[in-house]
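Below is one structure, written out as structure tokens; comments come after it.
Here the complex is missing one protein chain, while the rest keep their positions.
This part shows chain A:
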Amino acid sequence: PYLSFFARALQPAEYLATFLVSPNPLLLFSVGSFVQEHGLRPDGRKADEARPVTVNTGSVSTADGSALVRMGGTLVTCGVKAELSNPPVESGDCGYLVCNVDLPPLCSPRVTPGPPTPRGQSLSQHLQDTLISCRCVDVKDLIVGQDNLCWVLYLDVVCLCDNGNVRDAVFFAATAALRNTSLPTVDVSSGSPEVSYQQRHPLSLPHLPLAISYSLFESHILLDPFHEEEELSSGHVSVVVLSHLKMGQPDCKLIGGLTKSGPPSLPSQKLIELVHRAQKRARLLADLLLTASGDKKT
């Protein structure tokens, strides 16, 4: 009775739980395990299976770098604009980044027009914190000449369709856009700066952050949740893996963030296992990114 169309609308939690629990009564006792051998999610995926990812870079011609990322039904775009400015007083001789993640009413029926919600603000803060604290962008490289001039990078990430797991898509879009970004050359030798928009050079990116998120629904851990699963889940775990190129191949070992919040509590071995799996998935995403910007030199 829980698998009918009306059950999905009236009792969504029981609907999801019925899918995830294995039909084999012997396996019911292993309900806490990460990979459900027989249990499937409503869209046919296993607990540790993610949706297909596509990325398209450089589509916004007015931006210095851009990317459009689709993870299943979630669609997120990011544009990077570089402007000249004075370096911040506190940090001195380096440029800076300003990240903003926008979840407009366009993306979901649950979002109403108005000021940014705590969810949107939290995503902006997470992205900004990660890019700065993990030194993903070499801010010292953004300095121009000797005369108190630097580049400011404005990263605007807009979610066009929220079908769950916006965080992963936001990070991937920001990473792809940064990789696609090229800065014009500035000539400061003649007193006033002369910007030449034709001659461009790419950004110096020591690490690329890739987020992999799981949602915690009762005793199940679901990779890349879609919006229904996310709403029913009580907690989530996000792992940010940093990828850098080592002899032409992406190396995804370092962790740039591990955020777990919400019930249920997990044993620490389970968290470490999730981080291992995230590192593997990050490798796939990093390879995809390399393929997408195949003609771009790093």
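Heads up, the rule we're going with is that contacts are C-beta pairs under 8 Å (C-beta built on N, C-alpha and C of every residue); 3 or more make two chains touch, one makes a residue touch a chain; residues count from 1.
Just so it is clear, contacts and distances are computed from a predicted model.
Its UniProt record calls the unshown chain "Exosome complex component RRP46", which is the correct pick from "Exosome complex component RRP46", "dolichyl-diphosphooligosaccharide--protein glycotransferase", "Myotubularin-related protein 9" or "4'-phosphopantetheine phosphatase".
Of the options A:Leu245, A:Leu258 or A:Leu290, the residue whose C-beta touches the omitted chain is A:Leu258. Touch with the chain omitted from the figure is made, among A:Cys94, A:Leu271 or A:Leu284, by A:Leu271. Contact with the omitted chain, checked across A:Ser133, A:Asn148 or A:Ser219, is made by A:Ser133.
The chain not displayed touches chain A at residues 118, 121-122, 124-126, 129, 133-135, 207, 234-235, 242, 253-268, 271-272, 275-276, 279.
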